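With one protein chain withheld, the remaining protein chains of the complex are depicted in position.
In this document, chain identifiers A and B correspond to the written order of the chains, with residue numbering beginning at 1 in each.
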Amino acid sequence: MEGEAAAAKPKGRLCVICNQKRAALKRPKTLEQICRECFYAVFEEEIHRVIVDNQLFKPSERVAIGASGGKDSTVLAYVLSELNRRHNYGLDLFLLSVDEGITGYRDDSLETVKRNEIQYGLPLKVVSYKELYGWTMDEIVKLIGMKNNCTFCGVFRRQALDRGAALLKVDKLVTGHNADDIAETVLLNILRGDIARLSRCTSITTGEDGPIPRCKPFKYTYEKEIVMYAYFKKLDYFSTECIYSPNAYRGFAREFIKDLERIRPRAILDIIKSGEDFRISTSTKMPEQGNCERCGYISSQKWCKACVLLEGLNRGLPKLGIGRTRGANHETSKSIKQRNGTTDSIQSKQCGSLDF
Amino acid sequence: MSCNSQNCCQSGCYKDTILDDREEVSLALTNAPNEMPFNSVSAGSGRNHPENSVLCVKCKLNESMASTSAEYNTDSDISRFCGNCFRSNLYGKFRLAVSSNALISPSDNVLVAFSGGTSSRVALQFVHEMQLKALKNFEASRDRSLPVFGVGVVFIDERSSLAVPTLEFDKAIEDMKLIVSNIAPPAKKLHVVPTEDIFPLDSIDGRERFKELVDAVHDDTGREDLVKYLRMLSLQKVAQDYGYSKIVLGTCTSRIACHVLEATVKGQGYSLAADIQYVDARWKIPVILPLRDCLSQELNILCNLDSLKTIDAFKGHHSGINALITSFVKLLQAENPSRESTIFRTAGKLTPFRFNRMPEADDLNSKLATQRRQKKYNLKPNESLPPESFCRICNAPLKLSDVKSCNLENGTLSAEVIRDKCCMSCQFQVLPKDTSVLEQFFSLFPQQMEVQTEYNSSSEERLQTLR
């Protein structure tokens, strides 16, 4: 019966590329029906093209891959090491992970990254909140509760990645942000009225003026294809929600993007195109970037956000730097308020991800 | 909450608590988007006087609308005015838009596009009130130097693309005639024009041609958008045929907020800024949006307050992506009543196009206006080149890098060449993919469009012709 069932399986439609094998998926980008092997080929080739056309890397550069153990960064690590070999990019690739110190979540996902280290033969560097800031997220949550903890996590992670990248002495940091993520960010910036971020959020490379530029090779890659690729290739990735924001999935905007994709898959790329094409006058610039007086990290304020938050934690005033607060450090909290004071409920991809 | 004890500070803390509450509520909403626990927010945040007599925040004489009628008891600031102050406030926004952008000048003959809905109903009402005031001033002035602008009304009869029973349709048009005849004096002419009139008179069956054209579009959203583009052509044609100098649309902030997302999702980020300004003079007859700063909620309230009659029979229904966006914005608006305004403001920061200002007029103020504009030119010298080209279908300005260069030969263009002169969005959602069908599609297209797009080759040249 077993053999019969297998033989009985429909042959289905044939792949439009090779015309030989049974199609395994419908590409959201082109609506083509293609088989697994052809999918691997076009998926990898497209990312190669993005890398070449945008000149993301130069030969012999050291590149860190921000690795969370999730689907995007796992596929990115796999594909990038594959392309590096195939097309002789001549890159030194590293995995860079952040250990937030969340028992039952990050320790598990770090195990995934450690397996990736062996599977893909990429050296791994883990930087932890504990060693950088003296606090684990477990400890922070114990102090401040379940509210606002994502603010701490997000601010700390962004800086932790830069610190880790500096320790690895890399020239670039790549992150696994995919087309869905970027489309979502475009929408969120419109909904929030953040014209400065709106003008920057579709750039494939950011922070070129800073110490370590970041780039997003998956900028035009659909989340669906990333997940399909990981599934077909049986890549080892971790997909559990963060225990501290179990329901924080994504808000309205993500839901909207997915609804849109169902009606018109190409809308995701159209949103990115709109984001690139918006006529934004160059006079709307970001505030002058300086350095944090305390830790030296890039900051437009006297102190960087991480230092303000940390100061609050260490002084037992964890509300410092979050929303509208009146802590002892009035001056600092005021300046932070201006940038981050709006308690906005529409949130983007919060946890387990690498912040923009 | 932000402070542990309620009495640590008197004024600020209350606000903080509310803010935190709101945050919690919206977080809950993120988890279960189908539920809308917003009654709690409005109960806590808006008015801190539970008793029913709250005075208008402006005149401080009359009771606010919130206290007189539960109907207006909304979360926004609107209900804190009394009826009179609300009305004059709303009219003030309209008047400010008109005066500060020189939307209507005394020598104008304006055509108000009336769909039967609340927005265009208010537009019609306000234009009428303005005309009435101008008339009074005219009669009072000694020299009677400034003429009073003329007003006409147009309704585009879209029964060829709408599924409304004929009887109901005819009844609605009768109602509409009644509405317009009641908005007098001065009397206003109502033009009821079927969409198919965009085709030249000699074409045999315009309605069939129209249907064939629209049915050739396979995408639901594309079809809806095409009807919208054709509606603009109808308006343009009526305005030209009857000598109107401006077309007034009732487009309000809320509609613009939806349009911002619609355009973004369709990849029209470049041309978006063209559609949402007070003035859109890329057309032969400039289009003006004097209600640009009014929320649909406000317009609805005014219609309610003043018993302005509207007609529901033609109420536009959206499909496809446009419908999805309408419900998305509704959801966002419920979560935060100022979201529409925020979206509108974001898009307002985009750089407009050259044609988003009024072309030179012949009236007395023109000299001053010219100087003002000259100044703007000096500020952005690079803006004066290169000339824009426009989509053959929707007339959206095209991004230079998106336009495939092709040699413009005299005579007829092949369908493929014309396709390359359409925006990406129309190429995807409007134009048929099959080349042979495409040729047929372009042949069905109203001739007017062909002629009119010729002007678009140079915007400077267009401005010349407009004068």
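Please note the rule applied: a residue touches a chain if its C-beta (ideal position, glycine included) is under 8 Å from a C-beta of that chain, and two chains touch if they have at least 3 such contacts.
Following the convention adopted for this analysis, contacts and distances are computed from a predicted model.
Asker: Leaving aside the chains on screen, match the unshown one to its UniProt name from "Anaphase-promoting complex subunit 2", "FAD/NAD(P)-binding domain-containing protein", "Ubiquitin-related modifier 1 homolog" or "Proteasome subunit beta".
Answerer: Hidden chain identified via UniProt as "Ubiquitin-related modifier 1 homolog".
Asker: Taking the full complex into account, find the residue in A:61, A:139, A:236 or A:259 that is in contact with the omitted chain.
Answerer: Answering carefully, the residue with contact to the hidden chain is A:259.
Asker: Determine which one of A:138, A:181 or A:311 touches the chain that has been left out.
Answerer: That would be A:181, which touches the missing chain.
Asker: For the chain that's not shown, point to the residue among A:73, A:159 or A:185 touching it.
Answerer: Of the candidates A:73, A:159 or A:185, A:73 is in touch with the missing chain.
Asker: Where the complex has a chain not shown, which of A:103, A:239 or A:291 is the residue touching it?
Answerer: In the full complex, the listed residue that touches the missing chain is A:239.
Asker: Under the stated touch rule, tell me which residues of chain A contact the chain that is not displayed.
Answerer: Residues in contact with the chain left out: 1-2, 4-5, 7-13, 22-26, 33, 68-73, 109, 176-177, 180-181, 223-224, 226-228, 231-232, 238-241, 249-250, 254-255, 258-259, 261-262, 349, 351-354.
Here is the rule we go by: only the chains that are shown with their structure count from here on.
Asker: Within their complex, state which residues of chain B touch chain A.
Answerer: So the residues of chain B in touch with chain A come to 2, 9, 12, 15-16, 19-20, 22-23, 26-27, 29-31, 33, 219, 221, 260-261, 263-270, 272-273, 320-321, 324, 328, 331-332, 335-336, 339, 342-343, 345-347, 349-351, 399, 424-425, 428.
Asker: Please output the residues of chain A touching chain B within their complex, sorted ascending.
Answerer: Touching chain B from chain A are residues 186-187, 189-195, 198, 247-249, 251-252, 255-256, 259-260, 263-264, 266-267, 269-271, 273-281, 284, 319, 323-326, 343, 345-347.
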